[in-house]
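Only one protein chain is missing from this complex, and each of the others stays in its spot.
Think of it as A, B and C in the order they're written, each chain with its own count starting at 1.
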Amino acid sequence: MSEAAEKKTLIEAVNLALDHAMEEDRDVVVLGEDVGTNGGVFRATQGLKDKYGLRRVMDTPLAETLIAGMTVGMSTQGMKPVAEIQFMGFIFACMEQLIGHAARMRNRTRGRLTCPMVVRAPFGGGIHAPEHHSESTEALFAHIPGLRVVIPSSPVRAYGLLRSAIENPDPVIFLEPKRIYRVQKQVLPDSDFRLPLDTCFTLREGSDLTLVTWGACVRECQEVVRQLAEEGISVELIDVATIKPLDMDTILASVRKTGRCVIVHEAARSFGVGAEIAARVSTDLFHELHAPVERVAGYDITMPYYRMEKHYLPDENRIRQACLQAFGN
Amino acid sequence: MSEAAEKKTLIEAVNLALDHAMEEDRDVVVLGEDVGTNGGVFRATQGLKDKYGLRRVMDTPLAETLIAGMTVGMSTQGMKPVAEIQFMGFIFACMEQLIGHAARMRNRTRGRLTCPMVVRAPFGGGIHAPEHHSESTEALFAHIPGLRVVIPSSPVRAYGLLRSAIENPDPVIFLEPKRIYRVQKQVLPDSDFRLPLDTCFTLREGSDLTLVTWGACVRECQEVVRQLAEEGISVELIDVATIKPLDMDTILASVRKTGRCVIVHEAARSFGVGAEIAARVSTDLFHELHAPVERVAGYDITMPYYRMEKHYLPDENRIRQACLQAFGN
Amino acid sequence: MSTSLDGGDLFRVHRDDIPYVRFLGADGQPTQPLPEWVNDERTMVGYYKAMVKAREADRKAIAMQRTGQMGTYPSGLGQEAPGVVYGSLMNKDDVLVPYYRDLSGQLLRGVELSDIYLYWGGDERGSAGEGYGQDLPNCVPIATQAGHAVGIASAFRIRGEQRVAVTTCGDGATSKGDFLEALNLAGTWQLPVVFLVVNNQWAISVPRQIQCGAPTLAQKGAGAGVPCVQVDGNDVVALHEVIGSAIERARKGKGAMVIEAITYRLGDHTTADDATRYRPNDEVRKAWEEEPVKRLQTWLHQRGWWSPEQETALQEQVRSEVQKAVEKYLSTPLPETSDLFDYHFAETPIGLRQQHEEMQGGLSHE
Partner (left out) sequence: MSTSLDGGDLFRVHRDDIPYVRFLGADGQPTQPLPEWVNDERTMVGYYKAMVKAREADRKAIAMQRTGQMGTYPSGLGQEAPGVVYGSLMNKDDVLVPYYRDLSGQLLRGVELSDIYLYWGGDERGSAGEGYGQDLPNCVPIATQAGHAVGIASAFRIRGEQRVAVTTCGDGATSKGDFLEALNLAGTWQLPVVFLVVNNQWAISVPRQIQCGAPTLAQKGAGAGVPCVQVDGNDVVALHEVIGSAIERARKGKGAMVIEAITYRLGDHTTADDATRYRPNDEVRKAWEEEPVKRLQTWLHQRGWWSPEQETALQEQVRSEVQKAVEKYLSTPLPETSDLFDYHFAETPIGLRQQHEEMQGGLSHE
């Protein structure tokens, strides 16, 4: 019973990371829509208002541009605000602030002012949500110099990455794959646990093919890796996790070893994050690749409403096919 | 004298395209900041207010979100609004409307309502402008299903593409490379002239290497192509022009022929439009490529203020080096 | 630092008398002499019937969600009145620019209930039906519809048409720049648009007083040069008076208006929400005493226009109408997968067609 109680879901890990960060550092504050009494629509901030009070857990008016702008402002004062955008589909009103200010304040002032801030947002589809509640547009942020983009794929990594993101002196876009908010429970390490923000995680070593993914897709990839292992194909599975800055060294080292690379993501294929990885692998390992780099991704269409969303999401079958194809099947 | 008078710069071609479109179709209207009496800060809309009146040439309040939103609204009524965003650096406040509505209205209503609209914006650096006046973030729009992204690189193409963009029944982001607004004059074809919105332009045929670019960089590329021709290297030069939907067929056919590909763009390299092209070429022509695909692009930094901006912009030297490298030099 | 100004005067929040309009009190008794048109039985009974139908449609949607037959659904329980009024008063060729809690209004505009169900059932075709005319579909990103409304109103003005755009939003939406920017344009250009703010006191868990420090939301109009008024949002008579005047005025080219309709969200924010987490029961109980359906029923009874028999008949009728819509909705087959690709552009680009083939083939290869 108490053992089980220690196991946490991804969303609970987020909640705990926020709690610990606020406990350890008075400059950490939380703001957003419904983050107070309601504890966030996914309960990421549950209990924080009662524990840390209204001044540090702020229900804002319904205004994403404002949330981003005030987060920038607060952070120039050395506070460490963690803003929640309720769904990634509503983050676009933040773009001018994130691109124009959060990403630039340090460079613009040559280090005089900085933005040690985090913007958290649940992202991705697969939970039968209404329109605008299933987007994954991490590529838009990855392209912007000065932003960090981080995506956890397990409770442990959610905790370790979020703690690091909050402590990091630069702005971090922290995207939480809501499809796996509650599918897995893990015992979390203690509160000193941190994970680096510039390193991919090799979830499984392998020798025949490198499977590169992040976020919720890690689950389907793990399943495919398992299946292929049974068929005698040894796949190295990489969870990119820190989309920006992108740790190409780990990916390149892996593909140098395996000679094959498949990239999986949920966002629309064209001009997505997978394109950059595919381009880099293809160019840098031109002579080492045994097969063309393949991408399995969302189609270049708006995420369908939920009746049809499963047709959009990369599934095990598509991933498996792409892997097999790398062996000429 | 009258001969010379017929030659137009790129910005004049934009102005003429707007003029002709408004003349031929009463549903075409122009809106934005300073587009009326002032004729736009670059004079793209000069003379239109006098000719077509205040109802069709609208100085809006200073509010880009509004401009995008009302443009969407107007267009659902079958009007063909052409909105000007004064500089691309100020387009980010439009993102929620462009991504959430312009790109989706047709799909959301299964064709019941559509957004036959154009959003024009000058983009790119190199004119010694202040901060936020030199961005090139076409990749952000290219990733969004349902948007078209068009970039002219000469007066003739500006005219032909803009006329097509205005007549096109879907939303078009029309980005004008302001660095070459006034560097070249051309005699424009007559007012029936249109250019397709889904086809790259092969500006010069060649057999040894394919150079792929768009916008202002076309100029530097042309110069490099000329130089390399003197050295006996025959380069095929492709102006992508319609970034989205991306005409991969033309690019792939060219690289299939030449076996080598260099991509040049001004935007930050990582997660830029070049990544998608490089990924597609590398994967689809895995067996045909003689050399890895190279990208020459802006660095992954915020466009420097103007004293140092020339260090950021891809120049002939960098392009040339990349081309030579494809031959093993 | 020394200054001599008398802060008392300088530092008050400016608020002159924003009118508050009400005709029927919570108990169904008139609070002031009723306007002439109230003597039209058809109108008043019509409002009643429309609210009852909307409420049944709403109840059914929640029931379907609970049984896995529908996705997340935002109930309009308690705020049926504004919709039935604007829905009745707008001309067919006016344009409604709704938010996502406008079921009662959309029904009166001619939208099929089965389409509304289809939308919340996760199917784009729910926004495609003929019943919408040129009305915009539900808008999920808060307040963004306000920009569309002023764009549509601009189109009317440019073309010299005597049409009006009516746009709705919640109390929370008034904090978002989109609403405020649109309002400002409407004031500057004197556009034929009516902004109907349905203040149901809550934006999910955020109460009205955390949205805005001003005593009324209506007064957002002041800074935009737009006349503004508060109205009892559960009183169809007051709503008719105010919305009717605003539409008429807009149609005459006299410009925009902000109407803050004071009502209450009796249900959870959506079926995914649990309002007991953040909302005192007491408040909800009190709000039930103000709700619009009972109020109008009481008045109709007293007026002699409504009987228990009529009520029974009506209940039966709406249940059967709603049931028909449910059946139509539930029997709607899935769309073709090509539907997911074919409406992104007027003409689907070759790359997208290829992706569709890929989807059909279940292959990941480009």
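Methods note: contacts are C-beta pairs under 8 Å (C-beta built on N, C-alpha and C of every residue); 3 or more make two chains touch, one makes a residue touch a chain.
Just so it is clear, the model here is predicted, and its values are computed rather than measured.
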| item | value |
| --- | --- |
| Touch criterion as defined above, residue of B:Phe123, B:Tyr159, B:Trp214 or B:Tyr312 at the omitted chain | B:Tyr312 |
| Selected residue (touches chain absent from view) among B:Gly73, B:Gly89 or B:Pro177 | B:Gly89 |
| For chain C, residues in touch with the removed chain | 1-5, 7, 9-19, 21, 35-37, 89, 175-178, 180-181, 184, 187-190, 209-215, 217, 219-229, 240-242, 244-245, 247-249, 254, 257 |
| Missing-chain contacts mapped onto chain B | 33-34, 36-39, 41, 59, 61-66, 89-90, 93, 128-133, 269-270, 294-296, 299-302, 304-309, 311-312, 314, 317-319, 321-322, 325 |
| Residues of chain A in contact with the chain not shown | 29, 55-56, 58, 60-61, 63, 65-66, 68-77, 79, 81, 96-97, 100-101, 103, 106-114, 145-146, 148, 168-170, 198, 245-246, 248-249, 280, 283-284 |
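We adopt the following convention: only the chains that are shown with their structure count from here on.
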| item | value |
| --- | --- |
| From chain B, the most remote chain by mean C-alpha position | C |
| Chain A-chain B separation of Cα centroids, rounded to whole Å | 31 |
| Distance between chain centroids, defined by C-alpha means - chain A, chain C (Å) | 36 |
| For chain C, residues contacting two or more additional chains | 124, 141, 177-178, 339, 344, 351-352, 366 |
| Sequence positions of chain A contacting 2 or more other chains | 65, 89-90, 93, 131-132, 270, 294-295, 300-302 |
